[in-house]
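Note that one protein chain of the assembly has been removed; the remaining protein chains are unaltered in position.
Chains: A and B, in written order; residue numbering restarts at 1 for each.
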Amino acid sequence: MADMPAPGERTPDQRDSHLHVQDLGSEVSVRGSYEALLGGQVFDDSKGSRLGVFFWLAVGWMGLVVVAAVTAPWLPLADPDQTGFGGRLDAPSGDAWFGTDGNGRDVFSRTVWGARISLVVGFVAIAMGMVFGGALGIIAGYFRGVVDRLISFVMFAMLAFPGLVLALLFIATLGSSLTIVSVTLGLLAIAPVGRLARAATLLYAEREFVQASRLLGASHGRIIVRELLPNVLIPMSGLALLGMALTVVAEGGLAFLGLSVSDGFSWGKLIVTGAAPRTLREGPWVAMFPIGAMFLTVLALNYAGDRLRWFMDVRELAFER
Amino acid sequence: MVGFVVRRVAALVAVLLAVTGLAFGAMNVLGDPLFNVVGFIASVDCDAVAAGEVDDISGQTAGGRGDCEVIAEARREHHLDRALPIRYGYWLGDIVRGDLGTSFKNEMPVREVIGEKLPKSVLLMVVAQVIAVGLAVPWAVAAAYRAHRPFDRASTVGTFGLVAIPSFALGVILFYLFVVRWQIFSSRYDDTDLWSRLRSMVLPGLTLGLPAAAVYMRLLRTDLLTTLQEDFVLMARAKGMSDQWVMFRHVLRPSLFSLVTVFGLSTAGMIGGSLVVEQIFSIPGLGRALVEAVIRDDFPIVLGGVVVVATGFVVVNFAVDLLYTLIDPRVRADG
Partner (left out) sequence: MGIRRTTMSGWVSILLGLALVASACGGSSDGDGDGAAPATTAAPATTAAPATTAAPATTAAPATTAAAEEPAADESATTTTNAPATTTQAPDSQAESTATTTLAPEEAAPEPVFGGTLRLGVEAETDGLNPTVNRFAVSATQMAHAVFDSLAIWDETNSRAVPWLAESFTPSDDLMTWDVKLRPGITFHDGTPLTSEAVLLGFQRQMVDPLISLAVKPMYPADDPDTEAYEPAEIIDELTTRFNLIRPTSDFARYVTGQLGYIPSPTWIRAAMEDPTLNQAPVGTGPFRFDSRTQDQMTRFVRNDDWWNGDVYLDAVEYYVYTDTVIAADALTVGDLDGMHTSNVDAVLVLRDDEDVVRIESDHGSETFGMLNTAGAPFDDIRARKALTFAAARADYLEFIGQGLLRPANSWFPPGSPYHDPDLVQEGDSPDLATPLVAELCAEKPDYCTDGKIDMEFQYSGPSVVQDRIYDILADGWSDHFNITKEMLLQDDHITHVAFGLYDWVTWRQMGSPDPDNDVTWLNCGAIGALSLNWPRYCDPARDELMYAQRGTVDQAERVELWKQISRKVHDDYTYILFTHTLWANGFASNVKNVCGALSPDGVRLMCTVNGWHLTHQIWMED
């Protein structure tokens, strides 16, 4: 083989992604040799293409959270708004599994109810980020030229504007219903995800397999969807899923300023209340349980997303011709 | 090269126009500018006053200059009778001459107010980013190197933990531990010399930087894993190079795209959005001032702040684009 290429350089006959491998009709066996050489570093499940226990745990948790959030009004929970359900800052006990907060309210019940707003806000942000941000980013990165300049400019301007200020302006003008708050935060997700998508697209668009596809007469749409999207999806979804956590936290920040959904409370709001300096010292559970819930949700979502992506790739390899 | 720079500067100007235009427009929609300038007396019906039908509000409040005089003067000074784009034009004209106006709150010159607060916010951002990158890179490399093994799994859990703890909680926790409990750091920003300033920024920098480190680490790790699948890596190993050598020399650099991209993007966020951190650690920075100004409809401060943050953002991302070319020569810097 040729000499070691300079960092970043690719020689024409080097193939990169497994998708390219797919296009040329190579098999999984090439992957197998990867595995062997790299000591199984890339894929942990050389037993084959299974999702794994943790995947199902993650899905289970997500399911639990979603179901609990949706059915909250019918679950046998304490009234989340009831002052004095317990004493002030009671530690977790049989009566109040997550303890009580500074107003004597049941933290467990509030955590369940808080999921409703947090999940909506988080999912909307991910969805808007990936759909709109991804679409714009890929289009910009693929078509280049004027289209790219225009889209990039808009995204860039959105990013240059201090995010919190932008959110404040939107919400102050339009009001603070759940829809508006979710969409506003979703808007904030578009530009970062879009920019990342564009960067990734730029990277892959120059690659040989894309050019090869073009030569073979594939349409733009097909190239974008078949060649670019799967590749771009990886870094993009990584950011977007992380973005869910960031969005929930951002919503908490807005709640603190009184600019979030006025009717009800979210995990972010619970955490803000629980993180008042003295409350945090005397009754850490008030903040810690919502943080824990958010942590597990974000973790589960990302893990499941990772696993699923990997799983889809492998399956594709195995069955596509 | 010159053309490159010129194009960049033009881009900067274009972005600033867009951003400030948006801010100017939004604030005008949100609040009546006349109210912002003169307050309650803006509701006086000066035509009725002129016709002698009505006392100006000062009739209830005090003597002194008639309210309508005050209103007329404010209208002249701020061009309030002109259309929005024209007012924007006047404001641009002032900006170009370096006049950012004076705050509606207490008539302090915006340049002074922002000039005082900006360095603190910039320092905070720099410290936070240094911590974030300094933590993220070795961590991600180590995790990708041991992908899917215990260390990596633990790291995954750890990074999500960091992201899930909002800055307001993390800041309070750090404050309690390091200031109150162990008394290692001071409770507020200490301006004496560079060293004390840096010291003051450690805890706030951690508060902003740790979650950012987690984000960077995840992105970098993902990219590293992708790169690790590539043939040239296989080749390097086939040639007998040690793993560490391979990792650092050849794998790291091409994997920096996502990290570098997001690094650039988070700049504006860190300067403008550090409100909570500034409050907890008593840092007189731009984040707090900006948010308060928006809520108070203090136009000049908001606009000035937006200009500054946007400029900083553009400059940083300019650097980021240059970095792109260093990482992957195929990506040419072309705007």
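We adopt the following convention: a residue touches a chain if its C-beta (ideal position, glycine included) is under 8 Å from a C-beta of that chain, and two chains touch if they have at least 3 such contacts.
Not measured: the values here are computed from a predicted model.
Within the complete assembly, B:Val180 is the residue of B:Ala10, B:Ala154, B:Val180 or B:Leu322 that touches the hidden chain. From the options A:Ala212, A:Leu229 or A:Ala276, the residue with contact to the unseen chain in the full assembly is A:Ala276.
Although one chain is not displayed, chain A still touches it through residues 81-84, 88, 102-105, 171-173, 175-176, 256-258, 262-263, 272-273, 276-279.
Chain B meets the missing chain through residues 30-32, 34-43, 57-58, 60-64, 104-109, 113, 116-117, 175-176, 179-180, 183, 186-189, 191, 279-280, 282, 284, 288-289, 292, 295-298.
Heads up, the rule we're going with is that only the chains that are shown with their structure count from here on.
In terms of their C-alpha centroids, the spacing between chain A and chain B amounts to 22 Å.
Residues of chain A touching chain B in their complex: 1, 4-5, 7-10, 14-18, 34, 37-38, 41-44, 149, 153, 156-157, 159-165, 168-169, 172-173, 191-192, 195-196, 199-200, 202-203, 206, 234-235, 238-239, 242, 245-246, 249, 252-253, 256-257, 268, 271-272, 274-277, 280-281, 287, 291, 294-295, 298-299, 302-303.
Those residues of chain B that touch chain A in the shared complex are 11, 14-15, 18-19, 22-23, 26-27, 29-30, 145-149, 156-157, 160-161, 163-169, 172-173, 175-176, 215, 218-219, 222-223, 225-226, 228-239, 249-250, 253-254, 257-258, 261-262, 265, 268-269, 271-273, 275-276, 287, 290-291, 294-295, 302, 305-306, 309-310, 313-314, 317, 324, 327-331, 335.
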